[in-house]
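For this view, one protein chain was removed and the others were kept in their places.
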Amino acid sequence: MTIFVSPRIKLAVKREGKEKTLIRVGELLVGGEKVIVIAGPCSVESREQILETARSVRLSGASMLRGGAFKPRTLPYSFQGLGEEGLKLLAEAREETGLPVVTEVMAPQDVKTVEAYTDILQIGARNMQNFPLLKRVAGSAKPVLLKRGFSSTIEEWLGAAEYILHGGNQDVILCERGIRTFTKLTRFTLDVTAVPLVKNLSHLPVIVDPSHGTGHSSLVSPMAKAAIAAGADGLMIEVHPNPEEAKSDGIQSITTEEFQKLMKDIYPVATAVGRRL
Amino acid sequence: MTIFVSPRIKLAVKREGKEKTLIRVGELLVGGEKVIVIAGPCSVESREQILETARSVRLSGASMLRGGAFKPRTLPYSFQGLGEEGLKLLAEAREETGLPVVTEVMAPQDVKTVEAYTDILQIGARNMQNFPLLKRVAGSAKPVLLKRGFSSTIEEWLGAAEYILHGGNQDVILCERGIRTFTKLTRFTLDVTAVPLVKNLSHLPVIVDPSHGTGHSSLVSPMAKAAIAAGADGLMIEVHPNPEEAKSDGIQSITTEEFQKLMKDIYPVATAVGRRL
Amino acid sequence: MTIFVSPRIKLAVKREGKEKTLIRVGELLVGGEKVIVIAGPCSVESREQILETARSVRLSGASMLRGGAFKPRTLPYSFQGLGEEGLKLLAEAREETGLPVVTEVMAPQDVKTVEAYTDILQIGARNMQNFPLLKRVAGSAKPVLLKRGFSSTIEEWLGAAEYILHGGNQDVILCERGIRTFTKLTRFTLDVTAVPLVKNLSHLPVIVDPSHGTGHSSLVSPMAKAAIAAGADGLMIEVHPNPEEAKSDGIQSITTEEFQKLMKDIYPVATAVGRRL
Partner (left out) sequence: MTIFVSPRIKLAVKREGKEKTLIRVGELLVGGEKVIVIAGPCSVESREQILETARSVRLSGASMLRGGAFKPRTLPYSFQGLGEEGLKLLAEAREETGLPVVTEVMAPQDVKTVEAYTDILQIGARNMQNFPLLKRVAGSAKPVLLKRGFSSTIEEWLGAAEYILHGGNQDVILCERGIRTFTKLTRFTLDVTAVPLVKNLSHLPVIVDPSHGTGHSSLVSPMAKAAIAAGADGLMIEVHPNPEEAKSDGIQSITTEEFQKLMKDIYPVATAVGRRL
């Protein structure tokens, strides 16, 4: 496939015969045979909520714990996250369960605080082209999970990753989370094709977030299976002990029981494409 | 999921406790346990081309043969298809291989001719809301394969199916083939999520066309796997003995060898989700 | 601007030094100094409704009367238009007011009937790539108003016009009516930029439909002004004596009083860009 803009520019993100990048997070390898499953609530809401979720998803086989402490919200009157208090609760959940933690950082000045608690720094979709933030995390020793902007092209997404690699941090995990289209019944359109496309173009691992990508809990499991079948290196799933009471994204969160079932459902699909959970 | 517009209107396409529709085509059942694979060239170009393709895809395990005799093309100077001569070649290929035939009909006045040769009448994406055509095929005894318009919502797609059911023809197979978005590296964005969504909303079978949906041969196999994992009842794949010489859509057609490999690749995925090929 | 695909293909639609096309409709010239305003209801509903509207819009300065007799509707249970009875009412309104009539034709087999009553054959957005229909109206002596498909590119739109020119009918009026995007507060996104773009690329006249393009009556007048300022050769406006009781598109229709005001509002804008009403 010769479908990348500016073929003259030598980009660090390009595959071009390089080995696939493997990213070590604790005892895990992202980008290898194992399909990584990152699970947890949209927002960290309380000690009880995050600990209960962490224990449950660990038992079901999750690889890592997600949870937002700094939340980007459309209106200033919505719940903005617990901030550093939320980070501490995530660290406590890691302490107890052993699950590495992924959480979002929204501003350059917060990177130092967030990296003190987290195992992976998440850059959210709205910040994919926040270049000062990209330059800042390029100087971090922690891996970066870079979500695709919801109307960013593949070139722009890889260009954003290039800022991080160019700045010195080679550990970038890409995450497809849905693009904005004319469709109305789903919150976004999950661009599953981005997975094989990016794997053709780049050596970086790619995971998929079917929770944001669809916006409906009933669509999460089938799209998790689709993502793995298409070659994704992992999943990011919103799980909440009680989605109806979630402070954000309840409609797309699955329960801990549904997550347990999802893990069973995706197991044979991973095997079918030569991967393991 | 309570996400369908106009809940007051009683629509024949809606699931609402109905049995899944099974559509008989010769000895095949579409919508059952077996995943249907419809393979063949974009256009019927010659007797040799269609026969060679039909023999090869049958050996690889295809369920049906596709091929266009009437072609919708952006410019009047492009190859418009062989017309009735193409239909005769398709019928000859069926005669020899036993594969049922799927081909597109573009105008109400052509339906009688096309149904004399084909097993399934295909309505193309550009004609999804060609209501006189929908009303005409509603009066046919042949099943209809209804492609989703490339910027049609799910409601509009099901509304188009409703015209056919309401007109008396209950045998409608829906086909997701990609929607138009801002993306540039793929021809369309394959909306894989439409599969579980439509299966939630309707009792009709849904298949996926990853050839048009992606526009690149290298993306066809991974997206075929994704479609099956998401629950698709079948696939529609463009196969050409020599894609570089195809009169239309060469860049997205796979070779007969690649098709053979694709059939092997999707086999374990179908098994993993409780289906068979 | 060298921005047209396939520059090697010699297309009849291309400007390339040709004179601008002027299309005669009765005593009117479309594409000249005068900005043409086509006004009337979405659907012809009754004798009283169409006559009342015709008289009123004529008094306000409309150039032509619009009204649908064959209606493309998402569901088969919606009002499908009065058919030939509607055409007769349009002809009666022309007889009384002298306004030429524009109405949609949806199927090749209806062209003969529709052209017996109308002055301009309208091809709707959903039929922009209904190639058998395009080929049929290419053989008509009546001018064709070709609406842009709501997710068609400019190249596809001009390609559709090429079918008509190539088939022998040189009188094609293009009509921008909004494209489908992620926006939610408007029914479509009116692509006003298509006007200067198409006028750069082609010699054909271009008009704009701000009623479908926005979907809200309150946005029709400002977007009518914008269209004229951008260089449009005309407007197509939905006007209904009582929008709240309209059988289709009531929310985007303006009243006859609002239309009178609109005509006053656009007058100075037309003058400002060297045109007249």
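In this document, chain identifiers A, B and C correspond to the written order of the chains, with residue numbering beginning at 1 in each.
Going forward, a contact is a pair of C-beta atoms (placed from the backbone, for glycine too) under 8 Å apart; a residue touches a chain by one contact, two chains touch by 3 or more.
Quick caveat, the model's predicted, so the values are computed rather than measured.
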Partner chains on view for the chain not depicted: A, B, C
Sole contact to the chain not displayed, among C:190, C:262 or C:277: C:190
Touch criterion as defined above, residue of A:94, A:147 or A:180 at the omitted chain: A:180
Chain C, residues in touch with the chain not shown (by the definition above): 1, 3-4, 151, 153-155, 179, 181-186, 189-193, 195-197, 200, 213-214, 216, 218-219, 222-223, 225-231, 268-269, 271-273
Residues belonging to chain A that touch the chain removed from view: 6, 9, 11, 72-77, 106-110, 126-127, 129-133, 150-151, 155-156, 159, 162-163, 166-167, 180
Interface residues of chain B (partner: the chain not displayed): 151, 180-182
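Criterion: only the chains that are shown with their structure count from here on.
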Intersection of the contact lists for chain B and chain C: A
Distance from the mean Cα position of chain B to that of chain A, given in whole angstrom: 34
Chain A and chain C: spacing of chain centres that average the CA atoms, whole Å: 47
Set of chain A residues in contact with two or more other chains: 151, 181-182
